[in-house]
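The other protein chains are all here in position, but one chain of the complex has been omitted.
Naming follows writing order (A, B, C, D, E and F), and every chain is counted from residue 1.
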């Protein structure tokens, strides 16, 4: 079963804290907007979104920082996923 | 009797919870914005909506996730339907 | 005496509840935004509305669903009419 | 003495209630936004208004419905006038 | 000493009440937004203002109605002046 | 040490009150938005600012009126400076 996000939406899965530490990223716990590392699972086609051209800059498997606990949670085939807009993604980490 | 939605509007029918489980999707019950699985019954023509070009990305019979209990309920020929804008649709599920 | 609506405005007349039932449409009474069935009496020319191009999609005699008790009521030659913008119209019913 | 309205502004004069009745229009008195019948005295040139192209659709002597007690009152040569934007005008009545 | 307003700004000087009466204009004193008659002293070049093309429609020495006590007061060489945007000007009176 | 403002930003230095009086400008002390005379020290390149084309209309050494105590104060090499957007500048005085 697959999810095909519409427009500039991106399906992501939060990366576990342990995995985060290994990768060298420790997020500031006291920040009001907690950024989080997530992995990209599916990417919308972009194109015209609310009348504005959007080019998708992330791709499947990218590790990304999201600006806060943004988007909508869904549970699919037992996995907890989040659907965000690309504009909620701050950066790609490598 | 038929409904022809205007602009970027889409007529959907919520999929029953049982059917949702079978398809492998379980929605997070505690989320503030509860996404829901629905089936598309009718799709507006898109085109200029509030002066912006909208291309319709869903089609009749698509299963879709909607971001919340969006739109306006109508009861037609005994069926409870909802009219949403396409931008309220998060993703197509297959 | 006639009313010629400006821009994207549409003159409608609510369809009586009895007539609504006959046509097979029963509106959800508890919904916060009650959609209503109305008949189109006059349609503005569209064109540039607040600087945006609007194409009129409804025509005289269409039965339409409106999203709520939108628009401005007027009483002309004894008839109670409502002037709405086309964007307040959800769908055409046939 | 004359008033030349700027942009999409229109100078109107409310039509007396008695005159309104004669013409067959009775306005719903309980409506929150009371529409009113007025006569157009002067029309701005339209053109670029806040960066958007506006085409004037009313002309001098038109009878118009305005959406509420919109605009700014002025008293010129003893006459009470109102200056509204064209977008405050709902319809032309004939 | 001169003031050269930027963009769509206009430097005006309120016309005294006595002079206003002579010219036949009496402003409604109870209106919440009191329109006022002023004389134009300097006019900005127009052009791109906040990314939108503005064409100046008033010129030096025009008598104008302004929608309310808009703009910013300055006192230059003993004269009390006001700097408004052209969109605060309702009409030119002649 | 130099400051190169970005976009439509302008670095200004308030002109002392004494100097202001000499130049013939006396600002209305009771006005809620106190305009102030300042001298331009550095001007951003303009160009695309938030997707809109901005053309810079002020240049270094211009005396300008600013609409209020706008912008952000910085102290550089002992001088108190203010960084404003060009749209906060009302007029150039000569």
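Definition applied: a contact is a pair of C-beta atoms (placed from the backbone, for glycine too) under 8 Å apart; a residue touches a chain by one contact, two chains touch by 3 or more.
Given the structure is predicted, the values throughout are model-derived calculations rather than measurements.
Undergrad: Given that one chain is not shown, what are the shown chains it touches?
TA: The chain that is not shown is in contact with A, F.
Undergrad: Looking at A:3, A:76 or A:89, which residue reaches the missing chain?
TA: Final answer for the missing-chain contact: A:89.
Undergrad: Using the touch definition up top, pick the residue from F:11, F:38, F:65 or F:89 that touches the left-out chain.
TA: The one listed residue touching the chain not shown is F:11.
Undergrad: Could you pull out which residues of chain A are in touch with the chain that's been left out?
TA: These residues of chain A touch the chain that is not shown: 23-28, 31, 33, 35, 49-55, 57-58, 65, 67-68, 86-87, 89-94.
Undergrad: Quickly run down the residues of chain F that touch the omitted chain.
TA: Residues 1-7, 9, 11, 42, 44-45, 47-48, 50-52, 72-78, 80, 83 of chain F touch the chain that is not shown.
In the analysis below, only the chains that are shown with their structure count from here on.
Undergrad: Hop across touching chains from chain A and tell me the fewest hops that reach chain D.
TA: So the least number of steps between the two chains is 3.
Undergrad: Any idea what the CA-fit rotation angle from chain A to chain E is, to the nearest 5 degrees?
TA: That rotation is 155 degrees, given to the nearest 5.
Undergrad: Interface check for copies chain E and chain F. Shared numbers divided by all numbers used: above half gives same, below half gives different; which is it?
TA: On the two sides of the chain F and chain E interface, the residue numbers are mostly different, under half being shared.
Undergrad: Using the average of all C-alpha atoms in each chain as its centre, how far is it in Å between chain D and chain E?
TA: 23
Undergrad: Quick check: how many Å separate the C-alpha centres of chain A and chain C?
TA: Using C-alpha averages as centres, the distance is 41 Å.
Undergrad: Centre to centre, by mean C-alpha position, how many angstrom separate chain B and chain E?
TA: Those two chain centres are 52 Å apart.
Undergrad: Which chain F residues touch at least two other chains?
TA: none
Undergrad: Touch graph of the chains shown: is it line, ring, star, complete or other?
TA: line
Undergrad: Throw together a list of every chain pair that touches.
TA: A-B, B-C, C-D, D-E, E-F
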